[in-house]
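Excluded from the complex is one protein chain; the other protein chains are retained at their positions.
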Amino acid sequence: MTISTAPHKPQKTGWLFPFLRYLGRNKSLGIGLVILLILVAFTLFGQFFVDPKDAYPLSVPSKRPPSWEYPFGTDFYGRDLMAAMVVGMWQTAFIGVVAGGIGTFIGVVLGFVSAYFGGWVDASIRTVCQILTPIPVMLIQVVVAGSLDKRSVTIFTMALIVVMLAWMGPTLVIRSQVLTMKERQFVSVAKLSGVSDMGIIFKEILPNLLPFVAAAFVGQIFLAVFAAFYLAVLGLGPLREPLLGNIIWLAQSQGAFFNGWWWWPIIPSLGMILILGSLALINMGLDELSNPRIRRSE
Amino acid sequence: MANFNFKIVAAAIVGVAISFTPSAAFAQTTAAVEITPDTPLEDVGRENTLVLGWSVSSPVGVTNPWAVPGYSSSEGNSLMWEGLMFYGIFTDQDIPWLAESIEYTSDDYTSLRIKLNPMAKWSDGVQVTSKDVVFTMEGQMNNDLLRFNKTFNTFVDSVIAVDDLTVDVNFKVPAPRFKFDVLTLKFDTGMPIVPAHGFDGIDNVNEYAGGVDLPHTGPYDLVAWNQNQKIYNLRESWWAIEAGLSEVPDVKRVVIANLGGTIGQNMDTVAQRLVNNEMDSALDMRQDLIASILEKNPNITTHSGSEAPYGYLDWWPNALWMNTEEGQFADVRVRRAVSLAINREQLNDILFDGAEIATIVPFPLFPGLQKFMDTDGVQALIAKYEPGKYDLDEVASLMSEAGYTKNGDDLWEMDGETVDSTINGFEGIHSDSVPILVEMLRRAGFDASTNFGTDAFQNMADGAPGLYMFGHGASLKDPFATLDFFNSRNAGTAGEPVGAYQFARYSNPEYDEILNAMSVIPSDDPAFEGLATQALEIYWRDQINVPVIQWVHRIAYNQTYWTNWPTAENVGVGVNGAFWHKTSPLVVTNLKAAQ
Amino acid sequence: MISLILRRLGFLMLIIWSASTIIFFIPRLSSVNPVRERFAELSRLTGYAPDDLEKIVQSFNKQFGLDLPLWQQYIDYLGNVITLDFGYSLNRYPTTVVELIAQSLPWTIGLILFATILSFIIGNLLGAVAAWPRAPRWLRNTALPFVLLMGVPPVLVGVLLLFFVGFQLKFLPLGGAYSIGLLPEMSWSFALDLLRHQILPALSLVLGSIGGWVLTMRGMGITIQGEDYVNFAEHKGLSGHRIFFDYYLRNAMLPQVTAFGLALGTVVTSAIIVEGLFALPGVGTVLINAIRANDFPVIYGIVLFITISIAVIMTLLEFLYPLLDPRINNE
Partner (left out) sequence: MANLLELQNVSKVYSKGLIKPEQTTALQPFSLNMGEDDPTILTIAGESGSGKTTLAMLLLGFIKPTTGQIIYRGRDISTLRGAEKLEFRREVQAVFQDPFAVFNPFYTVDHLLTVPIKRFKLAKSKTEAQDKIDEALTAVGLRPEDVIGRFPHQLSGGQRQRINVARALLLKPRLLIADEPVSMVDASLRASILETLRNLQRDHGVSIIYITHDLTTAYHIANSIVVLYKGAVMEAGDVETVITSPSHPYTQLLIDSIPWPDLEQRWGKDKIFTRENDGAENGCPFYGRCAKASDSCKTLSPMFRIEKYQAASCYLYKDRPVVDLDKLSETLPV
């Protein structure tokens, strides 16, 4: 969502200035977006400055601390961590966004269908969710990832494995929100205004659920990155790829801290904290944006 | 509002209470399975206690060596069980133990006589007699779950108790290695003697956990075992003291601290705990970790002191195995190309700080085997086959010859299929080497990736496409045992799983003939060296698998509380210092208190 | 009320049956054999392997009916589920599944309960405060670091804690459930030792998960603020903390309690890996090993135990809803 859909007054003077002004007031959104932009810029423009091949083992001398030549140092396997961060950040973001996006999408669709149409549709979706929820997802992910041909374990299949059982959370949350939302009077008014069922779902109810959808999305990205991380921990991921989780895990397996190679685990950990931290801040900011009452008091 | 709060609290309490109910039920069972001393253990002090770190994987309470597959000898249980003889690898000497002597009684190695040590006693005071030896051997013959079942059925015709202290073993075929392979304890192999009277009234010996009740001959008694640790106390009445085989050991208590997880996980924590003197020794480490340990705690040493490779050779040199009968690696040119793609010098640099650990043979270079490697015959073969060669151009010409072309990703391809070179291996022990091998293979155009997954071993057993990083646990003195893995006896049936060390599925009558000839003669027989050289030539010619690295045990010996660890400078009785090997009683009982 | 409870129990049975069925079939996707895997474990620890592994594997397949048709195994299995008898662990034979679970379960339950409740309380309070316009600014900002921390998977928090607190500062133990050489006893010194060993693992779980509660609670709080009844209460001039607890926290709690049930699964997963990091002899270590080895009976036992526990807790939470929100009526 951008500010242009919700200006205080119809603006004909362009959207940029009010947007920036708004970011000044909504600090978490502002800071979150700035961090995210820096990270995106890092991984996008980084591609021009590093050789992506250096993100793989045996490319550079191993175990070098940060220096002018290797700003983030190099690891045991002879990866340039700068290159590894550029490539790995991209891949981590990819898994997060793909898995988070698909999971949230399925969750929102099922949540809406379930709550809006009710009846047996609702009952069956809810029952499936309730049955699946208590089963430790990891078991299923591990078995599925384990039975795949290792060459087909790519960043993308990784995302799909992660998303497999990640949709129940958003489904239940969205469902309960729609249930309360659809009893609100503006839905009746929209019906009177001739708005179709789909219109009511997408134009009347959905925008009000954006904070929840965004929270679900952030939650899903968190779960995706986390799941990708522990699949890596169990040796089921595409281990060769410089996914942030993989780098951290390999560092841990080689006792990087103990051996004094602090830069090896610390830098990808910081990357991870920044990615998810910025998403969390954006999420907080979105709450403020979509809740007019907060906006008024700002 | 007050009412509301009250209800919430009440409901929460009920909820928590109910979720605890099943665990309470389980907690009662817990007391039953854990081994807890009846009376509190007397305090022997840290200075008399040996603390060893290990990821204990065998189930609590299983001390019976015949409990298959729960029993493991590596988690302190080897302190309870002894064999007829030990072998000191560094002195190349037999150390008679429960047996005073074991002699072949025929020139063609078809019979053998065991004389027991008359002083040997079980922990319950009962004497060790030929009845126990016969019981142990017949058990191996008749119980197909036991480890030496196949060996016994291949070689042993009968086991006869001549008198209380003498046992004769008669073989069906010449068995020159039986004494060493089966009857002698060394590294993690050899058969411990179990008490015949300990199994009285046990219907299913494989199902019997043993616990603290099973009489044993070793110097330590299990006194406590839970998920956190195992505790063994010295039994002062240990027969070997009276028999003059050992002094009264300084180590009064051994604690095996459970490091949790799977083996090789969180080794930096283990390292830190060693540095903190919490533990005296722990399982073996990767190169850099042990170097850092030595740097941080000067009291800690290793087999090679403070020099690389910080340890000694283990008997488990690793190779990239493959299914030589089916799939892409059935073509010898492809196997050879894999070997040519590996830069062993670079492996030495990255993994071993330059120490020469990368290898070209599937057996460990212990003195006897090094001697074999130094013979002119083998040196000529090395010159001829260049098994350690790294040459990407030759990879290219071999692969082209085999019908492969490079595809858009710069990978070899035939009929749209790349060469599936997924390396199946094990996290922890392989996480330093496999990623590097994968990269070397990729650079040579093989579609390599890492599989540390749950199915890695299954893939190996099934002969699935890809490479298998696995060792060879066999040869110690001569190359026979390792080379025998490639005898077509071990090739298995196509499509059926095979056991460990049989992954090559290699089958070649010419090779079998050589190995069969070797099996009936001892290694000091004049004909042996020639046969072994012939077999090794076929091994290299056919590139049955691709040897990569020798296995080094880099074990930290903390001298803060304990000295006299077996090292290169202080070989002692000559056994290796791994406390998880079957020779551990000799290591532990020889330690001297530092304070 | 009785019929309601019966209906809920019926649904619980449905969940258990479905879960058992899924759990039965999922591991069958994998071809890994538990007995062979045990020998793989032994051989990579020590290099040793039995003479004829395949014979042993076949023998166990026969003993445990793994060579029977799948449907027959399924029926036997359902029978076992009903009687809660899972027989022997194949990988750790001759130990039984119940023994394996019994040894490890107390450690895991202790850790999870301690960590979850702690993070739920701290997280929701901080989240509610962060969304509450009347709270002082510094108090609202306390939540921020935790929100940033939620980016870090618990196992990573654990690694960092180990390094900074364990390795560097050396005032907390690096692993194990209690000190080496001690034996459990009913004494204050042992309890203290136990607690010291639980602090780092629990913190690893708590620090990372507080952020999640903070975020959703804050989102919820802000939305609720827009609602008329809160406006109304403010206009009525109700005191701050009265509004905070009566209108605000109480209304925002409902979805959070739902999420609490959902989060349990994630927490169990995190705990499983954190246990490994801190060498806690919990059910997680046993489960991971069982999954690795495809030790069906142990997987079934543990996963069903976890599933049933979570399902029971969720069912209990449903009984809690009407207390949290009188509009919802279980009738």
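A, B and C label the chains in the order they appear, each numbered from 1.
Going forward, a residue touches a chain if its C-beta (ideal position, glycine included) is under 8 Å from a C-beta of that chain, and two chains touch if they have at least 3 such contacts.
Since this is a predicted model, take the numbers as computed values, not measurements.
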item: Touch criterion as defined above, residue of A:V50, A:L160, A:L179 or A:V195 at the omitted chain; value: A:V195
item: Positions on chain A where the hidden chain makes contact; value: 6-10, 184-186, 188-195, 199, 204, 207-208, 210, 290-293, 296
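Definition applied: only the chains that are shown with their structure count from here on.
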item: Contact graph of the chains (line, ring, star, complete, other); value: complete
item: Chain pair bearing the highest count of C-beta contacts; value: B-C
item: Taking each chain's C-alpha mean as its centre, the one farthest from chain B; value: A
item: Chain B-chain C separation of Cα centroids, rounded to whole Å; value: 35
item: Distance from chain C to chain A - Cα centre to Cα centre, in angstrom; value: 23
item: Junction residues of chain A - those touching two or more other chains; value: 142, 146-147, 234, 252, 257-258
item: Residues within chain B bordering two or more other chains; value: 265-266, 272, 454-455
item: Contact set on chain C toward chain A in their complex; value: 11, 14-15, 18-19, 22-23, 26-27, 29-32, 131, 133, 147-153, 155-156, 159-160, 162-163, 167, 211-212, 215-216, 218-219, 222-223, 225-226, 255, 258-259, 261-262, 264-266, 268-270, 272-273, 287-288, 291-292, 299, 303, 306-308, 310-311, 314
item: Chain A - residues contacting chain C, complex; value: 127, 130-140, 142-144, 146-147, 168-169, 172-173, 176-177, 211-212, 215, 218-219, 222-223, 225-226, 229-230, 233-234, 245, 248, 252, 257-258, 265, 269, 272-277, 279-281, 283-284, 287-288, 291-294, 297
item: Residues on chain B engaged by chain A in the complex (per definition of touch); value: 264-268, 271-272, 286, 288-289, 291-292, 346, 350, 418, 420, 422, 427-428, 431-432, 435-436, 438-440, 442-443, 447-455, 466
